[in-house]
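A single structure is presented below for examination.
The other protein chains are all here in position, but one chain of the complex has been omitted.
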Amino acid sequence: MQGSKSLVWVFRAYVLIFFIYLIAPLVAAGVFAFNDSMFPSLPWQGFTWDWFFSASDPKVGLLHDDRLLRGMGNSLYIGVIVAALSVAAGTCNAFLFERRQFPMKSLLYILMIIPLVIPGVIIGISILLLASMVANFLDREFGIFLLSLRPGIPLIVLGQFSFLTTITSLVIAARLQKFDIALEEAALNLGASRVRVLTTVTLPFLFPALFSAFVVAFLVSFENFNTTLMLVGSDAPLTITMYDRMVKVGSTPVLNAMSVVLMLGSGLLALASVLAQRPKKAEGNAAAAAMD
Amino acid sequence: MGRSADRLSLVLLFTPFALWIGLLIVLPQLGIGYVSLREKVGVNEFTFGFGNYAAFFEEPIYRNTLLRTAWISILVTALALIMGFPVAYYIAKIAKERSRAGLFLMCLIPLWVSDLVRAYGWILLLRETGVISTTLVSLGIISGPVEMLYNDVTVIIGLVYTVILFMIVPLVSTLQGMDDALLEAGYNLGGSRLTVFRRIIVPYAMPGIVAGCIITFMLTAGSYLTPILLGGKNSSWFTEQIYTQFITRYNWEMGSTFGVLLLIFTSLVVWLGLRLTGQSLATTVAKE
Partner (left out) sequence: MNDLSCERVTKKFGHFTAVSEVSLDVPSGAFFSILGPSGCGKTTLMRMIAGFETPSSGDIRIKGESVLGLPPNRRNVKMVFQHLALFPMMNVGENIAYGLRCRGDARSGIAEKVARVLDRVGLPGVEEKRIEQLSGGQKQRIAIARCMVLEPDVLLLDEPLGALDLKLREHMKIELKQLQHQFETTFLYITHDQSEALVMSDQVAVMNAGRFEQIGSPRELYDRPVSGFVAGFVGDANCIPGKIAEIRSGEARVELPQGGEVIGKLCDGSRTGDDVEVFLRPEALRLGAGGAGQSLEGTVDSLLFNGANSRILMRAGTGQLLEVAIPAEAPAIAEGDAATVNWRPDHALVFARRAG
């Protein structure tokens, strides 16, 4: 292949430009958190930690910005609940579709994937609408007033759960598919009860996928905007709070400080989930080769 | 392990699935379908019919917003594919073994940064007092600051940025599965670079291409933050119309109609895409 050398260089240059395009907005969002200025823009006024830690008025740092902190608290709370629920449901679904036979299985499998291709806004409005219809009905017929069916954290949890369960189901099912059923039979054969087989053999095998699914669900929930926007009540999670601030108050460097925290947090969690999924065996192979 | 225990465990596994799909997916979708057919004629008085749909088609602003959303989404999908394919190919096939994982990770990590932060970054770069404008002025390239936000090109650049990683990730996964010997055989049998690309690489990568396109398209058509933050408050984006009808105007009947239309439209495009390429939802999106 003549000329492939120069082609590789063209490729490299392109990939480099692409990564600059990828990184530039993140750098912009991050850098101005450390600029000693009232606005997140040039010129550079010198380095400061004020936008994180300052408590006094012109520059109220992130740690003293109650609304952002409350938003973050709400997001964490929602994220953990949604992730736990969707991992639990996803595990059931994975066992259902990988291990069991039942009528209309392939049709129901398609139904399981469908939530991935419904726009988030529509998931949001449809759940809002159904919850309101049920709430109105209960109010009218029985005089029961259910606050949890009105916009707020319970509805956000339901809305995010409804599409995250598809993701967790697929992640866990992919791992379960790789499971050698003989391991369960071997454990049974060695005298373990069904419950013991599940807790000592199957679930430990699934653990990396469960962890990954939890992290992914948590991150997607934490950063979700579209579905949440339709279901939000008075306890707004972080993305909604930040959006409000951006649109109503305009950008201030405290938003950049928040962005830095988000980037670091999600980056580390994503890295952890990638590493958990990776098989760790290079070391073992080398040892086995040495012993043979 | 008797028959009955087997049955019982099947029922126990099936119940959460049925509750989830039934109560949180199927029933709510039927709900917006139902409300979209409803018209308010008085306090708690309704008639049923296609009036809301007729209203949509009679009002050019609504119609044009959907059309605009549609063509920008398709354009963004195409751009993401064209821009993303070389990067995916480089990561999967050209990069050295050692740098491959690092490059892939560099693609994955920004994927996990919130859309909001990424859109915010673009605002800081592109606005009138933003980094690019200020830099150009101080370098003397332009005489006064320019506003680069609130136009279609920016919206498209921002949307491509938001979704392109969802294109690259499935592409890298499929391309990594391709045996290099296939390419070598292709060249060995006298294929030019173009024929090898067209006859071997593209067909092989098809499931990845389709998966990437579906995800990218769905995310774009359903996006809200990027078009509004980068395109300004009146960016004529369809999800914004839904929000306006639902939350601002409290007109749930019209909002549901818009929701159903968006769902029908996106499903149609996805279905057409799957049809034309001979793939299925289970072989593409489910693999991810």
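Letters A and B mark the chains as written, and numbering starts fresh at 1 in each.
Assume a residue touches a chain if its C-beta (ideal position, glycine included) is under 8 Å from a C-beta of that chain, and two chains touch if they have at least 3 such contacts.
This one's a predicted model, so the numbers in the text were calculated from it and none came from an experiment.
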item	value
Which displayed chains the hidden chain touches across the whole complex	A
Given A:Val117, A:Val201 or A:Leu255, the one touching the chain that is not displayed	A:Val201
Touching residue (missing chain; options A:Leu96, A:Leu128, A:Ala187 or A:Leu210)	A:Ala187
Contacts of chain A with the absent chain, listed as residue ranges	180, 182-183, 185-194, 196, 200-201, 204-205, 281, 284-285, 287-288, 291-292
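Just so we're on the same page, only the chains that are shown with their structure count from here on.
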item	value
Inter-centroid spacing, chain B versus chain A (mean Cα positions, whole Å)	17
Interfacial residue positions of chain A with respect to chain B in the complex	1, 8, 11-12, 14-15, 18-19, 21-29, 32, 39-43, 88-89, 92-93, 95-96, 100, 102, 106, 108-123, 125-130, 133, 158, 161-162, 165, 170, 194, 219, 222-223, 225-226, 229-230, 239, 242-243, 246, 251, 255-256, 259, 262-263, 266-267, 269-271, 274
Chain B residues touching chain A - in the complex, by the definition given at the top	1, 10, 13-14, 16-17, 20-21, 24-29, 31-32, 35, 83, 86-87, 89-91, 94, 103, 105-125, 129-131, 134-135, 161, 165, 187, 193, 214-215, 218, 221-225, 229, 239, 242-243, 246-247, 252, 255-256, 259, 262-263, 266-267, 270, 281-282, 285-286, 288
